[in-house]
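Yeah, one chain of the complex is gone here, protein chain that is, but the others are all in their spots.
We just call them A, B, C and D in the order they show up, numbering each chain from 1.
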Amino acid sequence: MLSAKNLDVRYGQFRAVRGVSLEVKQGETIALIGANGAGKSTLLRAIAGALPIYSGELSFKHKVITHAASCDRVKQGLSLVPEGRRLFTEMTIEENLLLGKTINRAGDWDLDRVFDTFPNLVKRRHAKAGSLSGGEQQATAIGRALMSNPELLILDEVSLGLSPLVVDQVYASIEKLRDAGTTIILVEQALDRAIAFAKRAVCMLEGRIVLDKLTADTNRHEITEAYFGLQQSATQEAS
Amino acid sequence: MINSLVQAILLGGYYALIACGLAFMFQVMRIINLAHGSLAILSAYIVWRITDALAFSPFVSMLIVLPIMALIGWLLQRVILERASKGGELLPVLTTFGLSIVIDNLLFQHFGANTRSLASYVGDLSWESYEVFGLWIGKLPVIILCTAIVVIGGLDLLLRFTPLGRQIRATAFDPETAGLVGIDARKIAGISAAIAMMTVGISGTALGLRGTFDAYAGAPQLLFAFEATIIGGAGSLWGVFFGGIILAIAQSVGALIHPQGFLLGGHFIFLTFLFARIYLNRDFFTLRHWLGKKTTKVEQHEN
Amino acid sequence: MENTSYSQLQATGIYKSFGRVQVLNGIDFTMDTKDAIGIVGPNGAGKSTLLSVLSGAQAPSDGKIILNNQDITHTPARQRAKQGLVRTHQIPKPFSGITVFENVFVAAIHAATNDREEAYDMALESIKLCGMLHLANREADSIGLLDRKRLELARALATQPKLLFLDEIGGGLTEAEALALVDTILSLSERGIGIVWIEHIVHILLRVVKSLICMDSGQIIAQGNPQAVMSDQAVIQAYMGGSVDVVS
Amino acid sequence: ADDDTINIGFISPRTGPLASFGKTDGFVLEQARKALADGMTIHGKHYKVNILDRDSQSDPARAGQLAKELINQGVDLMLAISTPEVINPVADASEAAGVPTLSTVMPWEAWYYGRGAKPGQPSPFKWTYHFGFGAGEFYKTYMSQWALLETNKKVGVMYPNDADGNAIRGALVPRFKEAGYTVIDPGAYETGTTDFSSQIAQFKAEKVEIINSFPIPPDFAAFWRQAAQQGLNRQVKIIQIAKTGLFPADIEVLGSLGPKIASAAYWHKSFPYTSTLTGQNGTQLADLWEKESGEQWTQQLGATLSLLDAATEALKRAKSPTSRSDIRDAIATLNVTTIGGKVDFTSGPVPNVSPGPIIGAQWVKGTGKHKLDYVITENVTDPNVPVTHKLLPYNR
Partner (left out) sequence: MKIKRSNAYSMATVIGASLLFVALVSAAFVASDNVLERLTVLFVYVILAAMWNTLAGFGGLVSIGQQLFFGLGAYATIRLADFGIPPFVAVLMAALLVGLLSWPISKFMLHLKAAEFGIGMWVLASVGHLLVNLDPLIQGETGTSLISLNVYQIETRRVLIYLAALISMVGLLIGLFYLLRSKAGIAMQAIRDNEEAADSIGVDAQTVKKWFFIFAAFGTALAGALWLAQASSFQPKTYFSVQWTAYMIFMVLVGGIGRFEGAILGALLFFAVETWFAATGVWYLVGLGAVAVLCSLFLPKGLWGAIESRLGLRLIPVGYQVTDETLKSHKP
């Protein structure tokens, strides 16, 4: 469904993603893991079209989208919940959600269903998104992405800043999506959760993919190992 | 006295009209367009040129000019503002400032020094008036006031209740994220600029009908437009309408107090509103609290 | 409300509303300035707002804040910072046009010391502690989200705080990174710096704090011993749900 | 400068907001250069004459800078024309540097008192000289013009808070009163005012039949259109304006409100003089301009040429036309007739000033190829100028 070949993404001179190749099949769920600064967000943003791809090729549903605009990618069913939420803070929750419906793809996500999934948003639905708590914002961001009924949903740092209860709710709802056959890529730092949720784990280190396995075939230890080198020095540095 | 008030309200309608394009860009697109006045003059010149060359009524010419202004707006967005707004809030200010210098002088180069007006093309309309209860109410100012209401009301409805309006606001706020939710940000930004410039086209025509203009007449228009916008507050476009009227009334009051007080009156009300908003807003919350909780007044800190 | 002799932060009857929205609903809260306290609670409970009020970024609508027997309710944030009361921001607010070092240095030279050399040392020290030395000369707007969070911490540390308010600085860290962070915070705590830490990753939080507060709807619904709080029925209902993420 | 070249600096507003003044200068300078192509012979010696013309861009700061530059390039004589925004900074720079300077086209009171001279004290200026109209001439002209129609002698005045307005207010209002007019003066307004309803209300209440104003064109358009909306135009017999109305375009933009506005001209093509420099008379000059540019003649044509006339005459009379002080001495005693009339520094109301004519005129619907014609209705400040038309009441 999504195929990346040799992707390179740069900030000026700095290569944040280096020659990454990744195949995602229809219906897969992938957990993207990696240390802080490994390039996960950069890769995902490049896939969603928020960052230009420096070299390499990206295709989605057999169409090359390397240089397509991000809105066209949404149109084809690719949707990103960006890191840091990026809500339209001066607009209400409801308006934020409705904006997710700009590309009116067929599907059963609508306002009611989002509010069912995130009941904590209901009483704030007419509040400006900027005045929400961090968790409320995260929920709104996910809801907004769902409104476009994506075929491939990419979630960067899904549970960041969410209370355990809401994390459960979020996972419950993306599990439903997963079970309904939506393809999902997510970045999740809570390894147990990631492994439990995703069928496949992809681990990045310094802009490269260093591990790509089915979660069934791997374990916590191997994954931590995969970015161990960096980890060790970080631990030392910090102590 | 009453007459002065009526005249001020009519003048306020004009200020509101000239301000609404600026306010639209300021509030919605988050661009401070210092070329606003110059663009209004540009549109007035185009209307004048068409009217003069083809012997149309200026109102007809305006209809021709609206698409031209829309195109100018679209180009402005694509060529200049798109890049400039990536560089933060300040850059568009500086860029449009430069642009206004370019426009003014190109207009001068092309149209020369003569003062122009559209009034001579509408017969006596520019100075005809209705007599109501002993008050003389100019026809043209009434038309301009009504136009302001229609334009502002229309824009307000568009922004608040249509998907396009939502997309415009979202794009202005964060074009990158707008793209991620499926909005064609470049297109929408282009459309916003085009809409803004169409209102500038309308206000340029109004300017040409009610007064005279020359290539360098943009700056005072810009200042009036700004004052109306800021007095009206950042809440909604309707604020701008009342901002225009308040500005005009303040000017009239200023002129009553001292003959040189016309402009000063406007400036003072502008500054008063600016500061009242800073200081009262804080008090506002505490006041509400004060009434509700019956505790002592709590001072709010600057932050 | 008599004052105690040892150093203490005391907040009584704190209310805060934004227009119609009542966010803090009568918070009473006392801590020793050497304590390490955790705050949990559902999203929107008012945790960050409480922190803003305590650190002076926002004024309470009502209530009183007393630090070491001194009423600081109306003291602006910058003065509280100089008195050693500093916060980090949940959504990082770096000074994006200057370098990481300068970000931290400006904190040291304004809140901690007037001596330039000393401020250099303090800044470098805190940058090192947060593991950001390699980024020291980078402009702050070119670093990623998590590094920005670290920068928040480094900047707060450079003020040489006595009492440090942390707002979700552990989110998004890998486990190893989170453990390193725990070590850092513990070492601060050992140095006698008071810690108030808001965090949703409870098991990390519990490695550091001696006492826990759970907030909901602008009120404290449970406080005291962490284990006790976490097994409180109200807390489980409002916050944990059936989550697996319990005390490990 | 070398000894047999005379360098003349000439500064005027060719671009910018004041450009309607400078519009014709290129043409007039061309006439002058043609006439000077062979140079001048003065006291038997032949000199080349070089006019260095500069555009102040309507920016006073720039005018001052240009003057300094020209001075440093060694001009022997400086000329400045049109509006205080050009003349005053140039005159100040010349005064400081000791360069003889001749200027015209602004009320001389604003030139003299606006540069720091105090009434009753000796003139602080040693190098700078100005000729042309002033408040005294306006007074005479208005009295003569307004007597042409029967009115209730109630005058509403609208003078802005600028150089012209202030110079005129101080000098005219008391004298109008002495002459038996009731003056309704709402006070100075700031240029850029867009609503004049309080002034209009006052004029209506007082039933004024004469209005006198010194506005810039946008202010006048705003004022007079609003006045018409309020019905003031129906009661006014004479609307006498200066500054706006110098040039036909200012009046054309008023549409149907334009014709019959009364004005006063510092030059008119039917002035009965010829240029000492080019030998052209007024009609020849105006016709040539209309032929070459396709645009209607303006009074600025004669004003500019008269400045050049006076300048060259002064050079001819100077002991040595390349000595700044000799030229200054020649100007101080100059008494000649230019295409614009008499220039006489020997008998001015204050030193350094030679008052000039301002002729009563009126804009009327064009009979020839122009939308509007500019006709002479009165000639008290220079009886040599022929009166051709009767003053028509505005409201009929």
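Quick note on the criterion: a residue touches a chain if its C-beta (ideal position, glycine included) is under 8 Å from a C-beta of that chain, and two chains touch if they have at least 3 such contacts.
Keep in mind that this is a model prediction, so the values were computed, not measured.
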item: Residue touching the undisplayed chain, where the options are C:Ala11, C:Leu50, C:Ile66 or C:Ala107; value: C:Ala107
item: Hidden-chain contact residue, picked from the options B:Asn3, B:Ser57 or B:Asn105; value: B:Asn105
item: Contact partner of the left-out chain, one of C:Ile39, C:Val86 or C:Val235; value: C:Val86
item: Identified contact with the non-displayed chain, of D:Gly9, D:Gly114, D:Pro215 or D:Gly258; value: D:Gly114
item: Touch residues of chain D, complete complex, unshown partner; value: 14-15, 54-55, 57, 59-62, 64-65, 68-69, 72-73, 84-85, 88-89, 92-93, 95-98, 110, 113-116, 124, 160-163, 165-167, 188, 190-191
item: Residue numbers in chain B that touch the chain omitted from display; value: 26, 32, 34, 80, 83-84, 87, 89-91, 93-95, 97-106, 108-109, 219, 223, 226-227, 230, 260, 263-264, 267-268, 270-271, 274-275, 278, 302-303
item: Contact set of chain C toward the excluded chain (per top definition); value: 55-57, 76-79, 81-82, 86-87, 89, 93-99, 101-103, 105-107, 109-111, 114, 116, 120-121, 124, 128, 133-134, 136-137, 140, 155-156, 158-159
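One rule holds in what follows: only the chains that are shown with their structure count from here on.
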item: Chain centre separation in whole Å, for chain B relative to chain A (CA means); value: 42
item: Geometric centre distance via CA averages, chain D-chain C, whole Å; value: 75
item: Where chain C touches two or more other chains at once, by residue number; value: 18
item: Per-residue multi-chain contacts in chain D, two or more chains; value: none
item: Complex contacts: residues of chain C adjacent to chain A; value: 18, 21, 40-48, 90-91, 128-131, 133, 142, 144-147, 168, 171-181, 183-184, 200-202, 238-245
item: Residues of chain D touching chain B in the complex; value: 15-20, 22-23, 161, 186-190, 192-195, 197-199, 201, 217-218, 221-222, 225-226, 228-231, 233, 247, 249-250, 252-258
item: Residues of chain B that touch chain D when the two form their complex; value: 3-4, 7-8, 11, 14, 108, 112-117, 119-124, 126-129, 131, 136-141, 210-214, 216-217, 220, 224, 248, 251-252, 255-256, 258-260, 262-264
